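Right, I'll just put the structure down here and ask away after.
Only one protein chain is missing from this complex, and each of the others stays in its spot.
In order of appearance the chains are A, B and C, and numbering begins at 1 in each one.
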Amino acid sequence: MAIHERSLVEPERILRKDRLVIDGIDVSGDWNLIILPRVIEDYDLSLLDEILQQPEGKTILQCYQCSYCTASCPVHNYWDERYNPRHFIYLARLGMVDELQKRADVMWRCVSCHKCTHRCPKGVLVEEVLKAILRVLAKRGLIEEYPSKKFDQFFMEQVVEYGRIEDGDLLFGWIEKQGYKVFKDPILKKPIPLFGEIPDWLKDLVIKPIKNMNIDFLILNAKHMLIHPRTKNWGKMKQVLRRVLEEEGVKLH
Amino acid sequence: MAKSVLVIGGGPAGLAAARTLGKLGIHTILVEKEGKLGGRPILEEYHTLIPRKMKPQQVIGPFIEEVQNNPNVEVKLNTEIEACEGEAPNFKVTLSNGETVEVGAIVVATGFQHFDAKRKGELGYGIYPDVITNLELEQMFSREGKLYRPSNGELPKRVAFVFCVGSRDRQLGVTNVHCCRYGCALSGLQGSEIREKYPEVEVFCYYMDVRTYGTWEYPFYWAPQEKYGVRYVRGRIAEITYSPKDGRLRVKHEDTIVQRPAEIPMDLVVLVLGMEPSEGTKKVAKILGLAQDPDNQFLIPAEDSGSNIISNKAGIFIAGACKGPIDIESSLAEGEAAGAEAATFIGAKVSA
Amino acid sequence: MAETQVRKYGYNIPISEKTLQVPWEEKVRIIEEVKSDFRFKEYLFGCLNCGVCTASCPSNRFFDYSPREIVQRFLENDIDVLYDMMHEYIWACSQCFTCWIRCPFVNNPGGLVIIMREVAVRNAFEATKDLLKPYGRVLLKVMTTGNQLSADMLQPDFFPDWGPKMLDNMENLRAKRMAIPFDVGKSVKTAWEVSLQTAIEMYQIWRETGIFEMLEKLDPNLYNVIMDIVEENEERWEELMEEMEEAEA
Partner (left out) sequence: MGHKSKSPYLMYPEKEPFPILNKHSHYDHLFEEMYELEEKGEILVFRITEEYRPKYVYTRTGRIKVIPTNKLWHHKSCGQCGNIPGYPASIFWFMNKFGLDYLNEPHQTSCTAWNYHGSGTSNPVALAAVWLRNMHQAWKTGYYPLIHCGTSFGSYKETREQLIFNKELREAVKPILKKLGRLTEDGRIVIPQEIVHYSEWVHAMRDEIADLYEKEGKPKGIDVSNVRVAIHNACHTWKMIADDYPYDPEVYNGQRPAASTAVIKRLGAQVVDYSTWYDCCGFGFRHILTEREFTRSFAIQRKLKVIAEEIKADVMITHDTGCTTTFEKNQWIGKAHGMYYPIAVMSDVMFSALACGAHPFKVVQLYWNCSNYEPLLEKMGITNWRELKKEWEDAVRYISELEKQGKYDELLEFFKEYDLYEPYSKTSDGFKLRKSATSDLPLFKS
């Protein structure tokens, strides 16, 4: 025996023991297979309460599921249809946490274009509401912190340290953090572009602009890569900023 | 030529018609089947009327009073019509008390009745005590002033409103395919009332679509969600069952947005009933030869008339819920219009 | 970086690559075959998308299968999805017809499924052939004897999951079957004894209504086995008729 309609059953709903003998009868494999039901048995209503406590979450109650937001959403339309703001709001309001979790991999894909918020006929601040949902889920440990958050953090560290960012540093520092071997000069320990095991797409990404770049600008960039520019009198500002961040509970490495 | 007008039905539309006629100085006979004037809202003790959120007594009370105090209006309670002879403007109508009255015009305002929820067996009404109708919820509010589960008298933690029970449903035959018009709005109102008084009670509305038409959209759909936190779930309830394990009901539906089956525990389930023509409406239609919708049996206006109150028979005017679901405001307005129409029909001259 | 967009239906079922490669005209022909069935107009009226059918559907509780989806796709005339459904999706239906008793429109999604299954069989889809391969024993039984099940079909190899009591039953089956207290039940190879005349009449029905043809397309080997039995029985019947005529004369 085998389930013909296999694609209609998610693998996680299948119980099956490869080897099994009960009362002396061999019922290995499919003979003992049991499918678990996909019924929604209850709502987790506290999820909405928590969302409403978030400053950005308040307007969630105004949604009436017209789907203007989703219809306008570039991520939904051109990237992954599973990214669906209207749907996330619905699920969050009824507390269907397992459904939200199933979409954890796409939930962070908002590109902050604000078309949804702009178009909502009921004044839901869609993007903010979604952020509130994500925050609550992350706080509950139900979804992972979004992957790009690591980059955000790295970005912020740069800003805190220097009062500004430097493109090359940011880019190669980030590449290094991703586990690629970045080739560095032996003295200043600064990365040298186009060497090392960096991926091809990145090489392309770097070469293209360099080819078309004004020579002065190129020199300026190279200089900045060697000597990181810094905002004037940043030292004091940095201290204040670090304290504030500490009080807010933001961790910096 | 008879100078009297007969008004059949002492509900909102009938009262409004009789009041208008009485004020115009026309001799009016108002017959009412029940022992009391006021129609469904008064007889069944509704709590709050849509759309102005007034009490039935506040709205209908003054009409009753005026009709009773006007010497031109003769009120006959516990009376029905049995037969009618003659054509307009000389109708000879036999009443159930044996009297025969001669009238020049007739206003029919025989109203509606609520759907019998037992006909939807799968919803468990009449089997599980915690499945009640929206009418019973109104009465719970108006008579006892509190919300409770009939099974144990306790405050429910969760209340579900089940839309379209006996409406938009061909399983019941062709008679119940129409929309009840008021159910969505009333549920929004009742849900808001519950949330206002008992913020700890969670309220769910199970809908296919929400039809709070016209200006009702904000007060009865948006406000319940935004102000009172009533939760709307998309999916029609297929079955209501009871689990002895926890003593709670289960509302079974497909959440059509999530596309998964759901069986959610509830403490109190309110069935939002459809509207049907009353027995009186069907009876009067036969006696007077009024046109009825072949499917839902409600009265229908004359085909060649743009007006909603002109019937297919000259000299007979139809007003209120005998023509289909209607709200209180419109019902009163139609009654008034039918009264005025009847007055002009019998050629009454009203001095300035 | 963008992922390829695959059209999905149901809760999360992608349209298969195979379906997309089938010529459009062929898919339209198949769906038209479904829609031209005389029952189609009695099974589908309209849809409020209320979900009552799916809410009542037993298969929906375990499979990502929804009668509402089928009804919706027919109303949209979504050829690709409907065609795709006919290979796997529709076979999840349990044919319990709860959808039919609940639908406010009195649609019969279970009925639509049975028309689709018939068309899937008539057109001998590969998926249908695979699906019905293990079902061949039943087809053999029903086509030749007019019984769909018999005691000897419940072999231990095929039914270990029915447990020890079931396996006990299979021992000394013949004598146990004879201990069934009515005569026509004392048979092992059929549920009850079917008279030869009855079987012959049934073969004629299968012939006249195209069931044998359907079977030939679906599984030629099975068809051959069945036809051997049918012809043998028909010969037996003819001989008997001749004998009887002689006896009368």
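The rule is short, and it goes like this: a contact is a pair of C-beta atoms (placed from the backbone, for glycine too) under 8 Å apart; a residue touches a chain by one contact, two chains touch by 3 or more.
The model shown is predicted, which means the values in this text are computed figures rather than measured ones.
> Quick one: jot down which shown chains the absent chain touches.
A, B, C
> Of B:Lys118, B:Lys197 or B:Lys227, which one is in contact with the hidden chain?
Within the whole complex, the residue contacting the unshown chain is B:Lys118.
> Out of A:Met1, A:Val111 or A:Leu205, which residue would touch the omitted chain in the full complex?
Touches the omitted chain: A:Met1.
> Among the options C:Ala127, C:Ala191 or C:Val225, which residue touches the chain absent from this view?
Looking across C:Ala127, C:Ala191 or C:Val225, the contact with the absent chain belongs to C:Ala191.
> List the subunit C residues touching the unshown chain?
38-39, 42, 56, 58-59, 61-63, 91-98, 100-101, 106, 114, 117-118, 120-121, 128, 131-132, 134-135, 138-139, 142, 144-151, 153-154, 159, 161-166, 169, 172, 174-176, 178-202, 204-206, 208-211, 214-215, 218, 233, 236-237, 240
> Which residue numbers on subunit A touch the omitted chain?
Considering the whole complex, subunit A reaches the absent chain at 1-4, 15, 17, 20, 22-23, 27, 30-37.
> Name every residue on subunit B in touch with the hidden partner chain.
Spelled out for subunit B, the touching residues are 116, 118-119, 121-122, 124, 126-127, 171-175, 239, 241-245, 250, 263.
Here is the rule we go by: only the chains that are shown with their structure count from here on.
> Counting C-beta pairs in contact, does B-C beat A-B or the other way around?
B-C
> Find the geometric centre of each of subunit A and subunit B from their Cα atoms only, then give the gap between the two centres in Å, rounded to an integer.
Their C-alpha centroids are separated by 53 Å.
> Using the touch rule from the top of the page, what residues of subunit C touch 2 or more other chains?
10, 60-61
> Touching at least two other chains at once: which residues of subunit B meet that condition?
234, 255, 260-262
> How about subunit C: which of its residues touch subunit B in the complex?
Counting only subunit C, the residues touching subunit B are 10-11, 45, 48-57, 60-61, 66, 68, 101-106.
> Which of the residues in subunit A end up touching subunit B in this complex?
Touching subunit B: residues 38-43, 45, 61-62, 64-65, 87, 90-91, 93-94, 96, 99, 122 of subunit A.
> Contact residues on subunit A for subunit C in the complex?
Listed in rising order, the residues are 1, 4-10, 13, 23-27, 31-32, 35, 37-39, 78-81.
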